[in-house]
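Heads up: the structure comes next, in structure tokens.
Here the complex is missing a single protein chain, while all its other protein chains stay put.
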Amino acid sequence: MYSFKNDYSEGAHPRILNALLESNLVQDEGYGEDQFSREAIDLLKQKIGRTDVDIHLLSGGTQTNLTAISAFLRPHEAAIAASTGHILGHETGAIEATGHKILSVAVDNGKLSPTDIQAVLDLHTDEHMVKPKLVYISNSTEIGTIYYKNELEQLSDFCRKNNLYLYMDGARLGSALCSEESDLTLSEISALVDAFYIGGTKNGALLGEALVICLESLKEDFRYHIKQKGGLLAKGRLLGIQFLELFRDNLFFEIAFHANKMADLLKNELVKENYTFLTHSPSNQIFPILPNAIITELQSKYAFHIWEKVDADYAAIRLVTSWATKEEAVAAFINDIRRL
Amino acid sequence: MYSFKNDYSEGAHPRILNALLESNLVQDEGYGEDQFSREAIDLLKQKIGRTDVDIHLLSGGTQTNLTAISAFLRPHEAAIAASTGHILGHETGAIEATGHKILSVAVDNGKLSPTDIQAVLDLHTDEHMVKPKLVYISNSTEIGTIYYKNELEQLSDFCRKNNLYLYMDGARLGSALCSEESDLTLSEISALVDAFYIGGTKNGALLGEALVICLESLKEDFRYHIKQKGGLLAKGRLLGIQFLELFRDNLFFEIAFHANKMADLLKNELVKENYTFLTHSPSNQIFPILPNAIITELQSKYAFHIWEKVDADYAAIRLVTSWATKEEAVAAFINDIRRL
Amino acid sequence: MYSFKNDYSEGAHPRILNALLESNLVQDEGYGEDQFSREAIDLLKQKIGRTDVDIHLLSGGTQTNLTAISAFLRPHEAAIAASTGHILGHETGAIEATGHKILSVAVDNGKLSPTDIQAVLDLHTDEHMVKPKLVYISNSTEIGTIYYKNELEQLSDFCRKNNLYLYMDGARLGSALCSEESDLTLSEISALVDAFYIGGTKNGALLGEALVICLESLKEDFRYHIKQKGGLLAKGRLLGIQFLELFRDNLFFEIAFHANKMADLLKNELVKENYTFLTHSPSNQIFPILPNAIITELQSKYAFHIWEKVDADYAAIRLVTSWATKEEAVAAFINDIRRL
Partner (left out) sequence: MYSFKNDYSEGAHPRILNALLESNLVQDEGYGEDQFSREAIDLLKQKIGRTDVDIHLLSGGTQTNLTAISAFLRPHEAAIAASTGHILGHETGAIEATGHKILSVAVDNGKLSPTDIQAVLDLHTDEHMVKPKLVYISNSTEIGTIYYKNELEQLSDFCRKNNLYLYMDGARLGSALCSEESDLTLSEISALVDAFYIGGTKNGALLGEALVICLESLKEDFRYHIKQKGGLLAKGRLLGIQFLELFRDNLFFEIAFHANKMADLLKNELVKENYTFLTHSPSNQIFPILPNAIITELQSKYAFHIWEKVDADYAAIRLVTSWATKEEAVAAFINDIRRL
């Protein structure tokens, strides 16, 4: 049984484990004030090409989202998210648990546009309703699509004109940036959004996300919020060492390229076999639509999620690739598809 | 510069890193539903000697405290803690951020007694005040003291009679249980408290705490709370693998014994030199009272916290030992003390 | 300018003000422990025909909803509401501010059915999502429709089978019960739901809602929640005196009958003039669809809300009647409609 279920099925990229081993006995400060974390943050700033951002290392995506969003918003302010947004339906009400409503917009492709947001603003006009204040987007999205530069520019422009914060969940930002369709860089993203995070967990780390706060007014006292929400690891070095290794010489991007390449291999072969896809996803998640009978056959050898029924005979499945996805496994899967 | 500043200055016990390496490429489920986590939980149940407890692996102490306490209490219910309690003053209002007041009792030795709690109950008599419902204790405490069996029995008895939950923060439970003064076992603790956690971070792990829920009524839906509070790691295996290694053959206790032994060495030599201590702490934290001049000298070679001023000429410092504390470092420190 | 804008445009029914005057100098206890409140509660129990319910008097609808729902739910549990539900879009995120998500279902008639709720349950299957636990319904609904006995029985049955609380917002319960289409009594409602409130503010009182908790397990410590959420009035007698007067001899129902009768007069005449309505609303809110030109004319003499555009030429307006609505004002409005 080989798993294409997600991009967190294995441990960490071997170089990361090695970095942990090599630094293991060095004594250093706790709570992210160690040399490794400081260096990792400096390195990230270099990669982004800016020194005027604040960067914090946190342990996971939900933790990062809830800490950031609750720190940024006042009690009556709400987030806007696509109907597929991770914070909306897959974080057990984490944002609401900090007191904030999420206003959702039904979209097909996982992405928000100014038109979508304007529709929400039009409905929220007075103090009997929450005040929309933060736009939450994911890149790549929960269904594998990515934002293009012009889309993000339009969103950014719209948010600034409407006094909204633009926040990007980058759990799979590596894959988005390394997509062959991508026309965005870390630096450009930092100029267009008010805060975003660079996901480590789903891109080779054991755990860890690097939150980048770009907007000056959102920076103050952020470490208090991390501590209050339980995210300040005593051995914060664990995060620092990993991000240092990921960005020391572009391992982060190599990992994402590999994951995307494996997904592309799968996709291209499925296209050749005339299969269609639920979404146009140029990243490490693909959603081919297969006949139920073939899905059942595949399940005997491969683990994956059945994403949604398409009709009585067909369903979309989700295949996810990662740093650990082996080319042989992809080849075997393709052979099985061809055979079936 | 050698650090006695805390028990999280280094990475993980080498055996733990090794376990991570060995399991690294095994594919498994996410979010703590992997084989390693399941085995670790089974093993912990064996060590506790009970199958009727629920065990969850979380990433850190504050995370565990806030997740557990907010899951256990209704909105109007409050926790009671000693004035030194970690949740009271060193978790950035994490418990209050989930909506609950902490009622504090001034104590000298870091420990709560039935008399202390009764005093709080006497003051909280109607619906204009919060309802005290959960007693928070730490073992070992924040100032190195430990609970003895008869103390815990009295507390347990009192809490049950007064319909209060008894919750033990075990960030340093290993050191407490392995203290030469300890007369308590994991099994006995599980019979006396309603929930407690077994701290990994400060006892050799990279991160990780094992929350044990003993009271049936507190168990329901607990994984929802972990997810909502951001504590459900995608690669939950990271916690499972570490606890499996810690309890496979008593590494957890060996680590604690070593830490205590190093602290005892320091303490015994300081006693010989006629120094006194702020608290009676038979665990891995000691608080010798030293002349300011000597403290200044020591600071040039050793890192440690100055805990509190005792008078114009003396202060108590905190020395903390761990699995990583080297006997030579202890010997060097002692020599320096003698010399000074 | 005469207002049909809402049922809280005037002060209180004169008999209520009179009751306040007569009792004004009597000294009594604070915080709802006065004789008036106790008698009002006893009287309400008689009207409901049960002594095994708990009744609390609160100051307003949002206050009641947020206090009850946050008291009833654990942190990970969510409410389910119709897309028109007051708590969803018109209480400024009050429920989310207490930490709970509201899951909405798009419905046409303002009412929830077991099928609607089942659809929500089907989507919420594990701890990555909130746990649906409380079904929020309004009666009459925000768009004037009412629940019939068989509908409420089906909902009640479904909720009990699925371990869901059924909560009824009765801001306009008087109008619903006194509708000529109503086949429900207070007593029957109390047997079918787990908690509901009897709205005073929109039925003749200055302010005040009577929350009835029917389910035993939801009763404990409720006064703590009222106090914590700021709803325990020092002069709680203000609520007691009003409910005493409302229920002493059926004034509550007389008021609702009058409001409904005035709405019926308006509706019947509009029907005669061949106007249609946005919803079938046999209560004190009606939503006739009128040509924009006529709406503009009417606005010069009457205040009302334009509820929603129907097409380029037509819009639905909302007309609300109350204890204070004068028959002459209704007659004048009808004449104007006929004339236009």
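Each chain gets a letter, A, B and C, in the order it is written, and its residues are counted from 1.
The criterion applied here is as follows: a contact is a pair of C-beta atoms (placed from the backbone, for glycine too) under 8 Å apart; a residue touches a chain by one contact, two chains touch by 3 or more.
As the structure is a computational prediction, the values presented were derived from the model and not from experiment.
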* Identified contact with the non-displayed chain, of C:Lys47, C:His76, C:Lys131 or C:Lys227 -> C:Lys227
* Using the definition of touch stated at the top, determine which of A:Leu20, A:Ala71 or A:Met262 touches the missing chain. => A:Ala71
* Asked: If the missing chain were put back, which residues of subunit C would it touch?
  -> 2-3, 5-6, 8-12, 14, 17, 20-21, 23-30, 59-67, 91-94, 97, 201-202, 206-207, 224, 227-235, 237-238, 303, 324
* Structure fact -> Those residues of subunit B that touch the unshown chain are 75-76, 78, 89-93, 96-102, 123, 127-130
* What subunit A residues would touch the chain not displayed? -> 31, 70-71, 74-76, 98-99, 127-128, 130-131, 221, 223-228, 232
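Note that in this section only the chains that are shown with their structure count from here on.
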* To do: Mind checking the centre-to-centre distance between subunit A and subunit C? Centres are C-alpha means, answer in whole Å.
  => 43
* **Mean-CA-position distance for subunit C and subunit B (Å)** => 50
* Structure fact -> Whole-Å distance, C-alpha centre of subunit A to that of subunit B, is 33
* Structure fact -> Expected list for subunit B, residues touching two or more other chains, is 224, 227-228, 232
